[in-house]
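A single protein chain has been omitted from the complex, and every remaining protein chain is retained in its original position.
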């Protein structure tokens, strides 16, 4: 099963007065993970939006096990959970540079027509690329 | 069962280019809800931290049903799920001014000693205040 | 000279590991100030955008004198600097509940056509309202 890994460094402004990354900021980290997963599949989310398909998050689940600190280099591992239909689901793990597991997470996103905001199926060109790499 | 309600207006900077509130920003909205719940119980989270108890989020679950827009007045309804021990769990609902349900959510937080970062029991003065208002 | 005052409470997620409000978050506070100033003039920025006029910030200047802390109630005082043309300029002061001056700031915003992104003059209905209250 193909996974995507993306690493980046925690920004100062992402911490809070507990001295660790503010828990709400992990939503952005997961987004960096799944957009990197899409790029890895050679799909640009930016182009998808420009062609009228948006992909809002409809469910977000995060379990916080250990804190990330300012200046930590963290790695988001993103895995597609199953073949997408009108929804696409991802599992995530976030690690620090000592390979400690900080966070496990899951998001479900819905493919929507940008104008009507109605659900649509995952675009064929995305499905085709997924079929090339996965066998569900 | 006592609930807390807090209302506020969506800020411009909380939107994203989908034209709605960025999904990651709801973590802050839930926090406003539970801190208001605590104040309603006459407990100041600020003082709790100053006396050495921190309360990080260890699990966050959000279901997004409908979008909040810039300048919407939204209401977060916060309910304690059960009597707290070393953890405290809340359910939330967020509504817009037309009483449309935007979000349901759940968070679990852990009481920790600020210095050692070790789990501790919910402070007695908090438990007492909860006992006065709830019967679990 | 008419000023607008708006008060609100510092959110936990707005702090950083210095234990004070992250300096970048003051941009949002100033925005709350000037949108409140507009409402006070009976102008809704939301409606202005819907009618095709956007008002991006083109210059931002903030001087930080004292820190705001989590749970502080702070007050943003917003003043129009001069009669607007294709630009509108505001001065701000932010105070805490002890009336200590935390921040002085200035922003310049430009009236733009939302579609063409070209500069336009301040809408007449806004100018008229300003004329009713100010004499420049």
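Letters are used for the chains, namely A, B and C, taken in the order the chains are written, and counting of residues starts over at 1 for each.
Throughout what follows, a contact is a pair of C-beta atoms (placed from the backbone, for glycine too) under 8 Å apart; a residue touches a chain by one contact, two chains touch by 3 or more.
Remember, predicted model here, so these are calculated numbers, not experimental data.
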item: Contacting the left-out chain in the complete assembly, out of C:59, C:73 or C:113; value: C:59
item: Positions on chain C contacted by the hidden chain, ascending; value: 17-18, 20, 23-25, 27-28, 31, 49, 54, 56-65, 67
item: Chain B residues touching the omitted chain (full complex); value: 12-13, 15-20, 22, 24, 70
item: Interface with the undisplayed chain - residues on chain A; value: 11-13, 27-28, 31-32, 35, 44-46, 70-71
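As a convention for this text, only the chains that are shown with their structure count from here on.
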item: Arrangement of touching chains [line / ring / star / complete / other]; value: complete
item: Length of the line joining the C-alpha centres of chain A and chain B, rounded to whole Å; value: 24
item: Centroid spacing, where centroids are CA-atom means, of chain A and chain C in whole angstrom; value: 34
item: Touching two or more other chains - residues of chain C; value: 12-13, 70
